[in-house]
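The complex appears here minus one protein chain, its other protein chains still in place.
Then we have chain A:
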Amino acid sequence: MIKILDQPRYVCALGAMQTVQGIYRGVPVLHAGPGCAGKLAAGIAGNNGDSGYISPQIYPCSNVTEKEIIFGGEERLAETIENALRVVDGDIFVVLSGCTAEIVGDDIAKVSSRFANMEKPVVYVETAGFKGNNLEGHEWVINAIIEQYLAKKPVKEKVKGLVNIWGPVPSYDPFWVGNIRELEKLLIEIGLTPNAIFGEYRGIENIDKIPQAEFNLLVSPWVGLKNVKLLEEKFQTPYLHYPTLPIGAFETGKFLRTVGKYAGVDVEVVEAVIERHEKEYYYHIERTSDVFLENRTMSRRFSTVTNATDALAISKFLVNDFGLVPEKQYITDDTPEEYRDSIEKYFTEFEYGIEAKVTFSKDAYRIHEEIRNCDYFGPPLIIGSIFEKKLTKELSGNFLAVSVPIKERLILHSSYVGYHGGLRLLEDIYTYVLKQFN
């Protein structure tokens, strides 16, 4: 069968350098071609903050040339790591290999292990582009940190109520910072102590706390499962897998109740938090419902064309909170086969027995053909990436880009998570809707 990637919405495993970038004072050290870092960052992060304390333009990189391909690049990598440690003021150095280094057989494990006893931790991950996508790469980076750094540290006692948060993928989720912060806030509100390693000023300090957590909370359909399983094996930390990133009142309430119950939080505490938020949330829904109900161009049926996390989160919100009916959902992040059945099942668990069909595909030409040939019984609402902009226009539908490549939007700390996130998503959808004739 033909293998074609048309309108790419994910990148290769080396794209996980953004996961290291997401760790404050984490330093990706690339054994890769000269263009990998700049291109991947510009593609994934785009306009939405690919710089920071360090940036892809300053990642130490061996910039593999013909010489390293012919004669091997291990010495080049060694001098790159050695000098990176002298030049860059970081807390953890993660060596990532690219395609060429792995094809020619450079042993990055051997080279990196020479730096095992340096003052700063140096870990390595094989992230050759042909081995997997950036989401798998994200898992490999975290597993490398667990195995090569955390597992070697002295065992510390568990801390009651401390919960590691996993799920949103730095950069690849354009809302990653806001989404993680919102998850943290929700946990704090029900009396737990969140621990997330990504975003501003967390970094190594929070990485060090990972083994002490009472449990790991994974909020994602599949990305991160390998990590929480490894943490369970290494540190006997149990995990709660909550597949849906909670958006809006319905899912967030469910989320808080599930986490609260798992953590043994007093039901009354959880219910009080939910009640307070729902009052505020429905105050806004109530005062705006005329707009929602009376707008003539807003669709009744929708499709998402996006990664598994957003497809699930957004369709749950639109169905269970907002009363829309789903047409087919298209998952474009090259989800590994092993997770596809369980993800399909999540899409059969909407309220009122509503179900959505799911297609996994990296061939967006075919996806667009299917959408064109589907009867939405009115203008469709298409939520995806910028690639759906023209398509939606052609179908006189409504459109919102939420995932990579997103373009035409600047996202700083916004989030679609939680109660405020649900309102934010409605604001964004209706900002487009209101631009159409009504």
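Assorted remarks:
To be clear about the criterion, contacts are C-beta pairs under 8 Å (C-beta built on N, C-alpha and C of every residue); 3 or more make two chains touch, one makes a residue touch a chain; residues count from 1.
Everything below uses one rule, namely that contacts and distances are computed from a predicted model.
This figure omits one chain of the complex; the name its UniProt record holds, of "Signal transduction histidine kinase", "ABC transporter permease", "Cytochrome b6" or "Nitrogenase", is "Nitrogenase".
Checked against the full complex, the candidates A:G22, A:G90, A:P246 or A:G418 give a single residue touching the omitted chain, namely A:G90.
Among A:Y59, A:F175, A:W222 or A:Y281, only A:Y59 touches the chain that is left out of the view.
Of the residues in chain A, those that touch the hidden partner chain are 2-15, 25, 27, 30, 32-40, 42-44, 46, 50-51, 53-66, 68-69, 79-80, 83-84, 86-90, 98-100, 103-104, 128-131, 133-134, 334, 362, 365, 386-387, 389-390, 404-405, 407-408.
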